[in-house]
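I'd like to ask you about the structure that follows.
Removed from the display is one protein chain of the complex; every other protein chain stays in position.
To keep things simple, chains are lettered A and B as they appear, and every chain counts its residues starting from 1.
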Amino acid sequence: MYVAVKGGERAIDNAHAWLAEERRGDPSVAELGVAQIRAQLALAVNRVMAEGSLYDPDLAALAIKQARGDLIEAVFLIRAYRTTLPRLGASNPVDTGAMAVDRRVSATFKDLPGGQILGPTFDYTHRLLDFKLMAEGEVPAAETAPAQTGPVPHVTGFLNRDGLIEPAAASDATPPDLTREPMELPADRALRLQAITRGDEGFVLSMAYSTQRGYGRTHAFVGELRIGRVAVEMDIPELGFAIEIGEVEVTECETVNQFKGSKTEPPQFTRGYGLVFGQSERKAIAMSLVDRALRWKELGEDDTGAPAQDEEFVLMHCDNIQATGFLEHIKLPHYVDFQSELELVRRLRAEAMAGQEMAGQEAAE
Amino acid sequence: MTDQAYNFAYLDEQTKRMIRRAILKGLAVPGYQVPFASREMPMPYGWGTGGVQVTAACLTPEDVLKVIDQGADDTTNAVSIRKFFQRTAGVRVTERTAEASVIQTRHRIPEAPLREGQILVYQVPIPEPLRFLEPREAETRKMHELEEYGLMHVKLYEDIARHGEIATSYAYPVKVEGRYVMDPSPIPKFDNPKLGDCPAIQLFGAGREQRIYAVPPYTKVESLDFEDHPFVASKAPHDCDLCGAGESYLDEVIIDDAGGRMFVCSDTDFCSGRQAAGHRGRFSPEGM
Partner (left out) sequence: MTGNALGGGFSNPPEQSARAFRAVLEAVSRPGTIWAVEGAAPPAPLSVAAGTVLLTLADGTTPVHLAGGADCQPVRDWITFHIGAPLVDARQAMFALGRWPDLLPLERFHPGDPDYPDRAATLIILTEDLANAGAKLTGPGIAQAAHLSLPDITAFQRNAAQFPLGLDFIFTAGDRVAAMLRSTKVEDAPCM
């Protein structure tokens, strides 16, 4: 006798309980604290903050713990939490020129005012597994230097002074907010940057890489990459001036790209821009390449049909929460649709076979 | 009991107003997809976030909610969505189509005729009926504006040329009030005739794609077809093996590894209602 599948609710409850047990893992191993994740898995925390569009290292660390280290799942938790938060106001644009830099490198100049600062980078580590870390040994303290006090001007500013790079005028226009308004295409640059900075790191990386390999090539140099803390200020109408409400760590990348010039304009370098929460260097560089590739129309370049030049393709597919949700939804029941296909295929096959039989009989007659 | 940490029906009031405005404009232009600023919900995109937002914007504390997936109330995602609204809106829930004032559905229209006072909310994965013919939003928007639906007819006619009939069995496109071509969500084409002239309000929510659209009550909805190849709302040529119904949409269930199978109503409420009324099918349990 057939009994229809029942008990969806109990199955869900049981699955959640099992999940909680798996999350905890072997109880003889000490439980991971949120503070440990925040401090020791900081780059994962940064990625979750960047793609979750919420600067809160504690919540990002909690999300990573809750998601068992699945960073896209952690981003999802942060996004779902973020939407429930009231909007109290908007901050002023951050001034990255006034950044307290931990790292600052330029590929276009050997040296420059403010200096090249390597900072805490993997760049020149030899990628050899460090088995000492398995022994949980203490790390000797790193050398320190007195904090930089002088200004750290943007490299593109030097080029701009000589008219060698396209100007990027400051604007007080309110940028669109893709979390509050439906995406409308074509999108302006502010909206594109907003989408890419919260886009999936892997997707943005691959898009950027594809431009380097010739699919929408833009000949990019890293004019400057800087990582550090910037003040977040907000205008308080009652006070009549802006006050600092906190600090965020960001990574900023400005690329300097080749530009042929035109009949009306002398040759000039162009810019690509990336700004990402936290120390997220790979993402910021990739973002600036994709930004530059998407600017082909305004710069009068050819549409070569490259994926990274295709605004709708990039913007509609860069969000990993949308992508993973839709991808994984195909594991939900689809048996009603499948049944309708089955019925159709059976009927078409029956008709086709009847047709063949008929033709065979006719041939025999 | 509602969860006090969240607003009634989860969404904040500003979000609900934005969705409500989109719903009203959708009703004013039947079948046209209204862009809306879909929010990130605590369930994944593709799992009914559009339907959930539309339902949240429509629910009142007095409502009785039914949630179905594949026609069934006890499929896991239907259970999960129903639980979400029990928790955040404290509404009463039911499995009975006739008792519900709001029904959220994925992939089916209930068998029992709907009535005035009911709202049917569809979960929609890809709202654009032209998307698989033209992937670009800028293009499809233009096609709707100019009523350029030739591409769709060409596609359907190619089916006929190849297979002798239109080989689309679900998400079968319709034309609403003679104007907009609309995706009815992935319901089997068997359900298409129920879309038109329906006394209930039908609302469609696509969360990831940020679109809401609507079919008002008593609205003309025609499945696209050709004079020499008229639309046929087909189903498996069997009766339900549990309740004997001959006119309901059926699920095929494999019952052994020797090719044995049975057919049962996809609408579980419809089927159990018939069984309770004494109807029997080929595999009905003895002594019921």
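One rule holds for everything that comes next: a residue touches a chain if its C-beta (ideal position, glycine included) is under 8 Å from a C-beta of that chain, and two chains touch if they have at least 3 such contacts.
As the structure is a prediction and not an experimental result, all values here were calculated from the model.
Chemist: Would you mind listing the shown chains in contact with the chain that isn't displayed?
Modeler: Touch partners of the hidden chain, whole complex considered, are B.
Chemist: From the list B:Lys25, B:Arg92 or B:His229, which touches the chain that is not on show?
Modeler: Only one of B:Lys25, B:Arg92 or B:His229 touches the chain omitted from view, namely B:Lys25.
Chemist: Write down which of B:Arg87, B:Lys142 or B:Arg261 is the residue touching the left-out chain.
Modeler: Only one listed residue reaches the unshown chain, and that is B:Lys142.
Chemist: So which of B:Pro61, B:Pro135 or B:Pro237 would be touching the chain we can't see?
Modeler: B:Pro61
Chemist: Even though one chain is hidden, which residues of subunit B still touch it in the full complex?
Modeler: 7-9, 13-14, 16-18, 20-30, 32, 34-35, 57-62, 116, 119, 141-142, 144-145, 177, 179-180, 199, 201, 216-220
Just so it is clear, only the chains that are shown with their structure count from here on.
Chemist: Would you tell me which residues of subunit B are touching subunit A in their complex?
Modeler: 6, 12, 35-42, 44-47, 49, 69-71, 74-80, 83, 106-108, 125, 136-138, 163-165, 167, 169-171, 186-190, 208, 210, 234-236, 241-242, 249-253, 255, 262, 264, 266, 268, 283, 285
Chemist: Which of the residues in subunit A come into contact with subunit B in the complex?
Modeler: The contact residues of subunit A facing subunit B are 1-2, 4-9, 11-12, 76, 79-80, 82-84, 86, 179-186, 312, 316, 321-322, 324-329, 332-337, 339-344, 347-348, 351.
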